[in-house]
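As you look at this complex, bear in mind that one protein chain is not there, while each of the others sits in place.
Labels run A, B and C following the written order; every chain starts at residue 1.
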Amino acid sequence: MKTPFKKVLIANRGEIAVRIIRACRQLGLGTVAVYSEADRQALHVRLADEAFCVGPPPARQSYLRGEALVEIARRSAAEAVHPGYGFLAENAAFAQMVREAGLVFVGPAPDSIALMGDKVRARRAARAAGVPVVPGTDGEVSDVAEAAAVAGAIGYPILLKAAAGGGGKGMRVVRAPEDLASAFQLASSEAHGAFGHGGLYVERRLEGVRHIEFQVIGDRYGNVVHLGERECSIQRRLQKLVEEAPSTALDDALRERMGQAAVAAARAAQYENAGTVEFLLDADRTFYFLEMNTRLQVEHPVTELVTGLDLVAMQLRVAAGEPLGLRQDDVRLRGWAIECRISAEDPANSFLPSIGTVGPLREPSGPGVRVDSALYHGLAVSLYYDPLLAKVIVWAADRPTAIRRMRQALGEFRIGGVHTTIPFHLRLLDLPEFRMGAVDTAFLEERFAPADGEPRDAGVVALLAALLTDERRQRRQAALAATVDGPASSGWRARGWRETLRRW
Amino acid sequence: MKTPFKKVLIANRGEIAVRIIRACRQLGLGTVAVYSEADRQALHVRLADEAFCVGPPPARQSYLRGEALVEIARRSAAEAVHPGYGFLAENAAFAQMVREAGLVFVGPAPDSIALMGDKVRARRAARAAGVPVVPGTDGEVSDVAEAAAVAGAIGYPILLKAAAGGGGKGMRVVRAPEDLASAFQLASSEAHGAFGHGGLYVERRLEGVRHIEFQVIGDRYGNVVHLGERECSIQRRLQKLVEEAPSTALDDALRERMGQAAVAAARAAQYENAGTVEFLLDADRTFYFLEMNTRLQVEHPVTELVTGLDLVAMQLRVAAGEPLGLRQDDVRLRGWAIECRISAEDPANSFLPSIGTVGPLREPSGPGVRVDSALYHGLAVSLYYDPLLAKVIVWAADRPTAIRRMRQALGEFRIGGVHTTIPFHLRLLDLPEFRMGAVDTAFLEERFAPADGEPRDAGVVALLAALLTDERRQRRQAALAATVDGPASSGWRARGWRETLRRW
Amino acid sequence: MVKYAVHVAGREVEVAFDPRRPGCAWIDGVAVAADCQQVGSQPVFSLLVDGRAYELVVQDVPGEGLRIGVGGALYDVAVEDERARELARLAGRRGEAGGETPVKAPMPGLVVSVAVSPGDEVAAHQRLLILEAMKMENELRAPRAGRVRAVHVGPGEKVEQGRLLVVLD
Partner (left out) sequence: MVKYAVHVAGREVEVAFDPRRPGCAWIDGVAVAADCQQVGSQPVFSLLVDGRAYELVVQDVPGEGLRIGVGGALYDVAVEDERARELARLAGRRGEAGGETPVKAPMPGLVVSVAVSPGDEVAAHQRLLILEAMKMENELRAPRAGRVRAVHVGPGEKVEQGRLLVVLD
C-alpha cells in the first residue's frame, strides 16, 4: 500500500483495536496502541507494534482525551489515527484536532461527522436528499413540557433520542404520558454523560418494524457505493445483540431502492470513508431514515463475510487518498453471515453486568467461523468500559446452515469466570420466529420468553462440583491425618479420579 | 439432513476428528469419538457427544484396530463411520468390515479404495482412462536388483514408492545407484510398518515439477465433479508443508484439462465420495497422474475457502445417499487460500520432532483466518502420532493479501512449550520465490536456505529471561532472610515490576 | 456412601458416591458411570458420564462456591455436604426472613442518586435509586409498596453486586 502514512495510532481498546491492528499489519502499516491503566495487559497492547499509556481507567481520563491521543501520535511518529467505534469515533472536534495536527483521520471529514452527529440536522439533510424520515420533531425539545406537547401531537409510543447520540445511549421509549418525565431526565442525563450534550429530540416510535442498515463507503473523488444491508432487529434496550447479512425481509428490488437511498444520504453529507445508514422498515416494505453512523460499526464483519471485502483495510486505503476501486456493480453478496455479540452480562439475571476474571478460555474456530475478540485468560472484566468481550461471526452458503454453524460455534465457546450472553444466543437461535426470520425490533423485549425449566447440564455440573468438593475435603483430612499417623489413602476412589484430581 | 444415519463414529484423532465433529453437529448428527489411552484429554474427546476408549497409545493397539472401532460403533448405536485421513482411511478391508457390520462408511466403496490404493493398478487404470502417467514400472519390483535394473532403464533420479502407500510414507528419492540398496531397505521397511505391505515400485523422479492435485467428489448416481486444484509443491521429504488454492501455474484452460483428467480418473474407479487426484506438472505445462488419495485430504480447507463448500458435510451427504446437487458449472473459485501446517518440529534443528507439554496458547483469528486445531493448554505432545498440531488457513481476495494475512496470523500464534514449524513458515512467506509463486517440489530441499543471522527478538527474550531469573533469586534470598530477620524488600525494582512478577 | 447436595441453577441436585464402587456415582438417585479427568494443570475437566462427553471449566469464587462453565453456559454452584444440610433442615427453612424486603445491588456499579429517605412511603415500582454500570444508568424501583426502613448507600458510592442498598418494611 502506497500511503501518505506508514504508522497508525489506534485510539481505541478491546476487540475493535485488535481488529484494526490486524488490518494495518496486513497493509504493512505500523501500529501504535494506547491503553488506560486498567488495560496494560490487554490484547491490543500485546499485539500492537508499540503501546503507550493514555491515562487512568475512566474513559474521560484516558480514551476520551483527544489531546493526549494526538500527543502520543506525535511522540510515536504515527501519521494517522483510527478511532474505531465509540469513544471519539463520532466526535467532529477530535477529527478536526487530528487534522490540525497534520495527521490523517481514518474516517469522514469533521463536517460530515458534525452534520450526521446532530440527529436533527441529519434528518433535515436526509429529507432534502429525498430520503423518507420517521415522523418527529424538527429540532431539539427544550424541556419535558415541550416533549409532552410533541408526543401528544404525534401520538405515543414515542422515542426520546439524544441529539448528539448514537449507539443506543441516551435513548428511551416512552409508552404513556406518565412515564415521560422520568424517562426524559434519565435520557438527558445519560446523553450528557456519554456525549457531553444532554439535548433530546422526539420521534414517533414505530412498532412492528425492522432495523435495517446499509453499509456505505466513499472516497474523496465522489465515489460512494453501498455494500448491502444488515438486519439488526434483535435488540434489547436499543442495543443490538445479533446482526446478519443479508436480511430475510429484503429482495433485490427493495435492496436496490434502500441502497440508493443510503447512497443519497451519504452524498448529502459529502461522505468519505465507511459509514452506516440506518433505516426502519415496516411490514409494508416502507422504509424511513433513522440516522447515519459516521464510523465503523460493531457489526461490520457480517458485511465483510458476504462481500469478501475487508472494510477496515478499505477505510485505511480511502483515508490514504486511494480511489475506492469498486463500482456498485462489483459488489456481490454471497451466502449468509450472522454475528452474535458476546458480552459480560448474565442473561439469566436481566442481562446485568458480570464482572470477574476470565478463566480458562477456548474460542470457537473451524470452517466458516470467525471470532473478533479481546478475551484472554486472566482478563479482569471491569465496569469501566462496554461489556462487549467478543463477537462470533459465522458464514455459510445459506441462512439455516449459518444458524446451525453459529449454534455449534457458541456451544464450543468456553469462558470461565464471567457470565456471558452465550446462553441467550443459544436460546434465540432455536426459536421458530428467529429461524423463520420473522423478527422486528420489539421481538426481544415483547415476545422473547426467558428460559424456563432446568438447564440440560445441571446434573453433570453438580457431579463435578461434588467430586471437587469431596477431593478437597479428603485432602484436608489427609493433611490432618498425616501429622498424626502418616499419609492417609483416599480410600474408595478409583485411581483415575484420584490421580487426575490431585492437582486441583 | 435426512439420512439413513443419525450418529457418526469418528475413527480418528487430532484436528481432523475435531473438524469432522463440527461438520456432523452442523448437520444435526450425533458424534462418537474414540480415544487411545494417551488421548483421554484430547479436544476431540471433549467436543464429541460421546467418547469411548479404543486401546493403549500405540496406533496399532488403538486407532488401527478396525474390529474394536466397529464394536464401539455397535455399542454406541452409531450408524456411520468417518475415517478422517491416515490410520484406516485408505484401508479397503476396514471399509468392507464397516459395511458388513451394516454401517455406512463415509468414503468410497472398498473396491475403489483397493484399486487406487494399489499404486500399480491405479497407474494402469489412469492410463486406460486416457490420463498420462509418470514413466516407471508397471508392477512391483521384487528386490533391489530388479529396482536397479528399472532405474538403469528409466534413468536416475528415481522414486521408490510403497505400492500400498500414500502420504509420503515408504517413499525415497534415489539419485545415484550406490544409494539404492539402503533406500530400498528403508522404504520397504517403512512401508511395511505403515501399511502392512513392504512392496515397492519404481517411478522416474521428475525434476522441476509442481505437485498439483485436484479435489473431486462423486455421488452414487454417477455424478462426479472437481472442485479445482491445490498447489502442494512446498514439500520436505515428500511431506507437504504449505498448500494453496488455486495454483499460480494454472490458467482456466489448463485447469479445465486437468480437472477433466481428474474426473476421468475418478470415474475409472467408479468413485463415490471425496477424493484427490494428484498430478505432477512440468514447466511445459504437461501433467502426469501420480496417484489418487481415496479420502479427505489434510489440505482440504483451502478448497473449502475458495469454493465456499463444506467438504466434510458433502462427504456425509453423499454417504447418506443424497445426490451431489452440484454440477461442474456451479463450482466457482473465488479469491485465494493458503494453508500452513503447524507441526511439533523444530525447523532450526532439521525439523526434528519436538516433544513436550503445550503451555499458554493463543490461536490467531480475525478476518479471513481459520484454524483447524487440536491444541490445548496442557496437551502432551508425544511420539505416538503424527506431529501435526494445527492448520492455519487464510482466505483473501488475492494472493498477495493472503500471504500478508498468513504472516499476520502466524505472528499472532502463541504456543508455549514446544517448538513448531511457525518460524519456518514465516521465513518462507517472505521469500521472493514464494511470493512470485515460482516454486516446484524441489524448492524447499534444494533452494531454501535455513535462516541465518540472529533472530529479531533475541534481546527482548534475553531481557525477560534475566528479569525472571533475578526475581527468583530475590525471592530465594528473601525467603532465606525472612527466617533470620523478617521479610526482606526486593530493593531496587520498580513497583510495577515487582508486583507483576511476584506470581511468577 | 458420601452424599452432597449441590445447588445449581435454582435447584438442588443430590450427588452420591459409593466408596466400594469407584467410577460410579448417583445423580438424584440415578446411577451413572463417570470418568473425570483434569486437562493438564488447567482448571478444565473432561467428564465422561455413561459415555456422554462434557467439558467443564471451573473457577473458585471465594466465599460463594464454584463457577462452572459448560456448553457456553456458566453456573454458580454451592455444595453442601449431607450433615450440614441436615442441620439446616432442622433449623428450619434457610434464609427466609419476616416482613422486611431488602433491595440489593443487582450488579456492581456507582450510585448516581438516591430518591428516597428512611421513613418514606413508596408505591410499587417507584424509583428508589439510580445505579450506573457499564455506562448505562439503571433505575432501581421498589419491588412492592411499603415504607423505607433504611437506606445504606449515598450518591457517588461504588457498590459491589449483592450489596444491601435499601430495606423496605
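Annotations for the structure displayed:
We take it that a contact is a pair of C-beta atoms (placed from the backbone, for glycine too) under 8 Å apart; a residue touches a chain by one contact, two chains touch by 3 or more.
Here the structure is a predicted model, which is why all the values come from computation and not from measurement.
Here is the thing to keep in mind: the chain we left out touches A, B in the whole complex.
Only one residue from B:Ser189, B:Thr286 or B:Gln477 touches the chain missing from this view: B:Ser189.
Within the complete assembly, A:His377 is the residue of A:Arg13, A:Lys161, A:Arg255 or A:His377 that touches the hidden chain.
The missing chain, though absent from the display, is touched by one residue of B:Ser62, B:Thr137, B:Thr420 or B:Thr441; that residue is B:Thr420. Considering the full assembly, B:Leu463 is the residue among B:Ala93, B:Ala149, B:Leu463 or B:Ala479 that touches the omitted chain.
Along chain B, the points of touch with the absent chain fall at residues 169, 182, 186, 189-190, 193-194, 237, 348-350, 352-353, 355-357, 359-360, 383, 385-387, 410-420, 422-423, 425-426, 454-470, 473, 491-497, 500-501, 503-504. Think of the hidden chain as still there; on chain A it touches residues 33, 40-41, 45-52, 76, 357-358, 376-380.
Rule of thumb we're sticking to: only the chains that are shown with their structure count from here on.
If touching chains are joined by edges, the resulting network of the protein chains shown connects every chain directly with every other. Centroid distances from chain C, each centroid being the mean of CA atoms, peak for B.
Counting C-beta pairs in contact, the chain pair with the highest total is A-C.
Nearest to the overall CA centre, using the mean of each chain's CA atoms, is chain A. Chain A and chain C have CA centres that are 29 Å apart.
The mean-CA centres of chain B and chain C are about 47 angstrom from one another, to the nearest whole unit.
The set of chain B residues that touch two or more partner chains comprises 47, 376-377.
In chain C, the residues that reach two or more other chains under the touch definition are 37, 41-42, 44, 52, 54-55.
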